[in-house]
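Left out: one protein chain. Kept in place: all the others.
Chain IDs A and B follow the sequence of writing; residue 1 opens each chain.
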Amino acid sequence: MTGIVSTPIAANESAQITGLSLTVEGVDLRFGGIHALRNVSFKAKAGEVTAVIGPNGAGKTSVFNTISGFYRPNAGTVHLGDEDITKVPVHARAKRGLARTFQNIALFHGLSVLENIKLGGHHTMHAGVFSALVYSKSMQEKELALREEVERRVIDFLELDHIRHQSVDVLPYGLQKRVELARALAMRPRVLMLDEPVAGMNREETEDMARFILDVQEEWGVTVLLVEHDMGMVMDISSHVVVLNFGQVIATGTPAEVRSHPQVIEAYLGAEEAH
Amino acid sequence: MIEFAEYSLLGLLSGGVMALIALSFVLIYKGTGVVNFAVGEVMMLGAYLYYAAAVTFELPPVVAFLISIGVISILAMIVERTVLRPLSGQPAVAVMMATIGMSSIMHGTIETIWGGDTYQPPGLLPRTPVFLGEVLIPGAVLGNFAIAAILIGGFLAFFRYSKTGIALRATASDPVTAATLGININFATRLTWMLAGSVGTVAGVLIASSAGLAPSLSGAALGVFAAIILGGMDSVLGAIVASLILGWVESISAGYLGGKSRDVIPYVVVLLILVVRPYGIFGTRTIERL
Partner (left out) sequence: MRTGVFYENFQNEEQLWNSPVKRLWMLAFICALLTLPFWGTQYILAMACIVGIHVIATFGLNLTTGNAGLISLSHGAFLGVGCYTVAYLGKLGVPFYVTIPIAGFLTAMLGVIVGLPSLKVKGIYLAIATLAAHFILSFVFREWTPVTGGVQGTTIPRANLFGYQLMGDKDNFYLIYFLAIVLGIAARNLGRTYIGRAFVAVRDRDISAEILGVNLLKTKLLAFATGAFYAGVAGGVLGYFYGAIVPDYFSLTLSIFYLAAVIVGGLGSVLGSIFGALFMTFVPEALRLLSNASSHWFPNAAGLVLPMGQVVFGLLIIIFLVFEPHGLTANWRRVKRYFHLWPFKT
């Protein structure tokens, strides 16, 4: 895949490394009779781009959902930096710096682009319902501060200013995905989980998205954990790859190492480079 | 002790008829995923139509019965076509509100046409009381239960063993796949509504024959919501078992705590269940796909 602006690098010294590491250890997950994840362990290093790949049904989304907190693993732990977050409720993970996008777009249809993105900053707002009802000075200041931050850091960055007041359901698919990324960025994430960020996109949209992801990682020092089927993109932007199959980790390493790993080739049965 | 046995038995028997109403609800929910708030009003409308046919037009009771079932079936079809089909893309909340609207329309129409007085439709069954040991059971109650039991047994068998029954279950569980297998899903949906309407009518006629026909009849169905929640909204067996249990609870509380408690006990039960075990005894816990 050509056209990417820069090769992936570990967060350089000029960007503040705000990213945390994400460690999954010995995670085991069962649903009734289905053994979704078996002893899954890997680490996404702080400030780097790590990709999780595998055939359909390998358990990639289950891993994400476990990290998000929707599934409690039957065994194993999830660590964000040094903190064990395995038992932390879902909504409390946002303020610890965990952000995520979804495979199927999960934007709020009743809200505009700007309002959707502002919701990313929800966990930073603490004012109370009375302040909200009377729109007190302090509420006003907080809302304006949020607006400023969202506009300068995210909307400008992802080039969404021309559609900020549009309702999200009239946007084309590619823009919706970008808005979802914007919303995740508004969370001030330290670990950003992207579930198939370029699914269904054409070449141009994929390149744009890849550029944005790399920019995020470089400028903000965020740790990026990526699930993706587009092998070209994965190989180009990630520094570390984890391969899942049937709920188990079958290989980890750099893209080059993983690409030539015999078990990985077998798992994909000849479909190594999708593009 | 005799009192307890009498209350218990009465409760179970009336619970059996309630089970028919619950069945009407579950049929629609299982068959089409629609939450039918108007289940009480459908039942009531069926009963009123029976009354109209039997008394106003002086037809023999059995004929009147069949006519009322027929009319309700047609109405069910019309509703499915005009209200539910256009709303099929919308969130479940919208459809639920539509059935709330429907219940209001039906209730109002019934009161407009027939007024608020109580009528006595002719019974289909003998009214002689029956003695079970030392316990006195009004004949109508026993008869109602018997009919309800037969119908419910019939439905359980229908869904289990008959080709149409299985087709209905398939449509409910996955309409697209069912369609590709050659099942006419529109017909299946319509049939589900017709069956549900018919069952409700039977329940309405049975209850009205013994308790009298008045607009407050739909209130009886509200207790059914408690049964549905207790049993699990998508379980036929659950609806039946829960109705029996609730019928028993209502009867016991009416007997020992006074008749007024009947108004409030089902709802207290509902709230308790929702907090403790929301999916009911037999309901399937839905797992949302993330």
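FYI, a contact is a pair of C-beta atoms (placed from the backbone, for glycine too) under 8 Å apart; a residue touches a chain by one contact, two chains touch by 3 or more.
These figures come from a predicted structure and were not determined experimentally.
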* Structure fact -> Missing-chain contact, candidates B:Thr56, B:Thr109 or B:Thr177, resolves to B:Thr109
* To do: Return the single residue from B:Glu3, B:Asp174 or B:Asp263 that touches the missing chain.
  => B:Asp263
* Structure fact -> Note that subunit B touches the absent chain at residues 35, 37, 83, 86-87, 90, 92-94, 96-98, 100-112, 115, 222, 225-226, 228-229, 233, 260, 263-264, 266-268, 270-271, 274-275, 278, 288, 290
* In the complete complex, which positions of subunit A touch the hidden chain? -> 68, 70, 90-95, 99-100, 102, 106-111, 115, 118-123, 125, 127, 129, 132-135, 139, 143-144, 146-148, 151, 183, 187
